[in-house]
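Only one protein chain is missing from this complex, and each of the others stays in its spot.
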Amino acid sequence: MSTIVVDNTFDDPLRRAPLVLNHDRFDTVTEEVCRVNEEPHPPLAWYITFGISIFLFGILGVMVLYLLVTGVGVWGNNAPVMWGFPIVNFVFWVGIGHAGTLISAILFLFRQKWRTAINRFAEAMTIFAVMCAGLFPAIHVGRIWVIWWVFPIPNQMAMWPQFRSPLLWDVFAVSAYFTVSLLFWYMGMIPDLATLRDRAKTKLKAISYGIFALGWRGSNRHWHRYERAYLLLAALATPLVLSVHSVVSFDFAVSQLPGWHTTIFPPYFVAGAIFGGFAMVVTLAIPARQLWGLKNFITMRHLENMNKIILVTGSMVGFAYMMELFIAWYSGAMYEWFAFRNRMFGQHAWAYWIMIFCNMVAPQLFWSKKCRTNILIMFFVVMCVNVGMWFERFVIVLSLEMDFLPSSWGYYSPTWVDMLTLLGSFGMFLTLFLLFIRFLPVIAMAEVKAIMPQADPHHGHHDDDDDHHHDVEKAEVKS
Amino acid sequence: MSVSQGNMTAGSSERLQLGDLGPRYFRLGVITAIVGVGLAILLGIFTLDSIDRFFRAYVFAFSTILAICLGGLFFTILQHLTRAGWSVTVRRIAEALAWNLTWIWILFVPILAAVWMSHIYHWMHPEGDMLLEHKAGYFFFPLHYDSQVPIFWLVRAVIFFAVWAMLARFFVNNSAAQDKSGDPAITSKMQWWAPLSMFAFAFTLSFASFDWIMSLEAHWFSTIFPVYFFAASACGFFATTIVVIYLLQRAGRIENEVTLEHYQDLGKLLFAFGVVFWAYIAFSQFMLLWYANIPETTGWYITRMSGGWAWVSLLLLVGHFGLPFLALLTKHTKRAKPILASIAGWLLVMHAVDMYWLVMPTMPESTLYEASTLAAFRAEATNEMLGFTPHLLDIALLVGLVGLLAAGTVQRLTKCSLIPERDPRLHEALAFENM
Partner (left out) sequence: MTTLPTTAPQSTTAKSDPIPDRYLYGVMAEFTTPAQIMKAAEKVRDAGYRWWDCHTPFPVHGLDKAMGIKPTILPILAFLGGLTGVVLGLLLEVFTNATGFEFWLVVPIRGYEFLVSGKPFHSYPAFIPVIFELTILMAASAVFFGMLIFNKLPTFYHPVFKSQRFSRVTDDRFFLVIESRDPKFSRQKTRALLEELDPVSMEELES
């Protein structure tokens, strides 16, 4: 198989760019993707990152245990900032968890074929990010052994959850989102698990992949319902993605607190979530395609497309920042205006300016194609976004520091437990993600094959519109 | 697809030109406009005691058609931004609607008159009102409000119309030029400008909606307001496009070029943006203001949930969301041309009702702030005070302005082919199939 680096980032109205490079046969696609799972030893970098991740994961476990046996007093949350790191981390991780389902659902509905190379691991990332997110409110409740009180389960105290509370909406939104994302992810994986089953060299592998492949045999009568179900799930997941972060934004926006009570919050949070999620996808895709040689699937064009989405959503977020600021002044509500002045010049002004730089300024580099297609610059920008989106939530939550009543003002500072728990959550996320790369099909092989020109039954029969086939040859060869 | 390709090369074939229909529809539009506006003026002179009522109705009618044109501009830019192939054959309709933005500034003149001659924009008279004095700079900068010349506001209006006219000219003229030269570089040029244009579009639409509609209630504010207006314009645009294409096909035009697949896709977009996205934004705004229930913002909804407006709100809930949602859920309705066109027509009416609901209610402020409970307010406030006084004049003005919109659109459609005949992605649109 050739490993020529082909530039498929051209923008020519006369032809569509090839999305799979250096492959014109289906079996080589299978071979190249399955190698990630089938090679006897993953790359050294995998072991190193896995070691670090599992160590951090361990720290998370210790921190959670320490919290549970001691109480939430070990955190920096205290009057007036009753919501500190836990809610910041929750919103941050839920936001990360939005890109996966966006790629699998919304881009699917918009017939964006390039999604097939990245949807699988973006969806996996979604699942793990939502797991990290769910952890924080769960441990924040204090007495985790009665966490089931958040669900409407009849109990001896005749006590029900309060359905007018946005926090309860969160419980439903996040659990529905997690369930549907899991179904979506798993359903998309069934045909690929069958591939791994059929290629398995050992009995153990054959049985374990076999169980999860559910006996998939590629029957076209199955494919028919499968495709329909996939489309329906996509159509259902699309409003779900929008609703989840809207509901998260309701946590803040239904209150009367200056800086929180703003009607733009729902769409602005959704844009921010997609923004942060895509940044995380790019962050993970860059090393992954390098280490496992997936550059023929996750091509430069894929990265460039994601960078364009980062630019668009980043600008939406920036627009919302400015809109909030403008209306804070325009409203003539002095508390509102004070809250924003305080964000910009108050005790945590540094956090605000980090947010502005990382989310609004840095992504503007992506206006230039050179920056969109340069791995180093790209990595710098997405790291900025990862940081910036965390600080965005931090800035929002810190509106609590100074509300209407000067006598109740305060200064928030996190404790070492807060810090290590946040760090530990990255360990959990990466551990799960690295295990996923090792054991599950990282690229949706069946879907990638279906978008190859060779998959079209009319491929090669007509002379008039069959220019796909020559795309690779025509594309400029870089090196 | 090779069959259609063959037809295409015939190029100037009858089916791709508006032909003799053009002048006929144009006359029809102009006559409708004259009759509608004339009737409205007569009704205004003989039945109204205050000119405010007339100007409010005018702002309503103007917003309704402006939203549709802006939707057309948005769609046109978006197709170049995303390098879309499927939509090539329906793009001309969007372009023709967007083209109206080159002359729509003329229709802004009555709004200028409204600013000076009426009280509907009460930010013109801030003296004694702390809030209005605070935000007077947004309208009067660099002058003092005593001058009665809202320079900053005027300059913004000029910028908005200039930007829209420039964008519309650029995209429409280049697209038409490609019909002649067939040069793919034109597509590349439009694609190059698409992102910047989209930014300019977002910025101008947002502040136009603040300046002309939200400021009717100068005390009130909502950061999501531009998004709401955008959702409304998307609804108006997709509904109009479907209706126009249906009418064109009934007249034997573009029958092979716009297929059931395009109907289904336009139906999906109408469903997604015009119904679901609109409802999402409307609900978000309502929910947040209703839930927090603070005096600064809640009055806007109290007004719209009192008296006759309560019924209009309910109508929007059912007619702009509930019914079309159920109707457009299945692909069968989206693929049945007459049914989809009827749903689109209905949504067009709902779009007008939505704009009416946005523009017409007045907040009876003294009553609102003095009332101790909601029930007390509702008992005090009459439909008159709330601005719920439907009048034949509203419909006459709307019909008149829609007539102008139709005339302008038809005028543009006669100037070139009904589809971009030599767009490099035309073959994709012709071969397009839903999955």
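Letters A and B mark the chains in the order given here, with residues in each chain numbered from 1 onward.
Just so it is clear, a contact is a pair of C-beta atoms (placed from the backbone, for glycine too) under 8 Å apart; a residue touches a chain by one contact, two chains touch by 3 or more.
Only a predicted model underlies this, so the values are computations on that prediction, with no experimental measurement involved.
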Of A:H41, A:R164, A:K203 or A:K370, the one touching the omitted chain in the full complex: A:R164
Absent-chain contact - pick from A:T195, A:T283, A:S399 or A:T421: A:T195
Residue among A:I103, A:V180, A:A328 or A:M389 touching the omitted chain: A:V180
Selected residue (touches chain absent from view) among A:G51, A:G71 or A:P152: A:P152
Touch residues of chain A, complete complex, unshown partner: 24-27, 30, 152, 154, 158-166, 168-169, 172-173, 176, 179-180, 183-184, 187, 191, 194-195, 197-199, 210-211, 214-229, 232-233, 236-237, 239-240, 243, 247, 250, 446-447, 449-450, 454-461
Hidden partner chain, residues of chain B it touches: 283, 286-287, 290-291, 293, 329-330
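Here, only the chains that are shown with their structure count from here on.
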Whole-Å gap between the CA centroids of chain A and chain B: 35
For the chain A and chain B complex, residues of the former touching the latter: 11-14, 109, 111, 227, 231, 239, 242, 246, 250, 253-256, 261-267, 315, 319-320, 323-324, 327, 329-333, 367, 462, 464-465
Chain B residues touching chain A - in the complex, by the definition given at the top: 1-2, 5, 83, 86, 130-131, 134-135, 138, 184, 187-188, 191, 195, 199, 202-203, 206, 221-227, 268, 276, 280-281, 284-285, 287-289, 291-292, 294, 296, 424-425, 427, 431, 435
